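Missing here: one protein chain of the complex. Every other protein chain is in place.
And then chain A:
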Amino acid sequence: MKNVSVNELKNIATDLRKKAVTMIYEAQSGHPGGSLSAADFVAACYFREMNIDPKNPKWEDRDRFVLSKGHVCPIQYAALGTLGYFPEKELHTLRKEGSILQGHPDMKKCPGIDISTGSLGQGLACAVGMALCAKMDGKDYRAFVVVGDGEAQEGEIWEAAQTANKYHLDNLIVFVDDNNLQLDGTCDEVMPNIHLGKKFEAFGFESYEIDGNDMQQIVDTLDRIRESKNGKPKCIFGHTVKGKGVSYMENACGWHGVAPNDEEYAQAMKELDAQMI
């Protein structure tokens, strides 16, 4: 854990949002809505919570980060680029031929990606495998996973949750990015999720329900979780706003996988700049 203040983390999250939107604008392709909803948790993990070394991305004892909702990788790429996993200028190559920054995360191409993702529902099982290895080898590293609420409609998520419970993976932290929007509409319309925090709790997880865009709540929850070695895997059920930080994208289903035009991009940058404290 690094000693970074909540206000600093807020600014980092805003900076990551700007970078992610810029990448998607430059590529004219990508997924801004979910990138923005997950930004605060991603910032808290990479810049405060996780035990990582950007100069040594394959360090065996590092904490792992799995972006199960792989389509929101611009926000993760922004964090990795800012931390120096690769030259920051690479951020301008998103989705371009030959880029290390594929449309969905590719661990073979991009330093700092712990597992390739993109097909929804699969990342949690991979993170379970990582957390299991830490237990098997008597190591302290943890596995952090971001799962989308839409994605939690996939059955494999719950298969993986069962396994986490069975093997007492208290080193597994699942953040549910609960923005209640998916491609075809709201999650409630497409496929009601019931209450994902309670659902994970029913699967044996220690569950926390927070405002997933409130940095203070994220940091406080991660602090509590760090101390909790009770054999239970952890779930942070974070209520978030899809498109958070850019007014016209907020809670708008249409901004799932669409890039902003020139005017929209200028407005997004202006709004995000105003959020710097």
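One rule holds for everything that comes next: a contact is a pair of C-beta atoms (placed from the backbone, for glycine too) under 8 Å apart; a residue touches a chain by one contact, two chains touch by 3 or more; residues count from 1.
Convention: contacts and distances are computed from a predicted model.
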item: Hidden chain of the complex, named as in its UniProt record, picked from "FAD-dependent oxidoreductase", "Helix-turn-helix domain-containing protein", "Transketolase family protein" or "ABC transporter permease"; value: "Transketolase family protein"
item: Candidate in contact with the missing chain, chosen from A:A44, A:L94, A:C126 or A:V147; value: A:C126
item: Interface with the undisplayed chain - residues on chain A; value: 60, 64, 66, 106-108, 114-119, 122-134, 136-137, 143, 155-156, 159-160, 162-163, 166-167
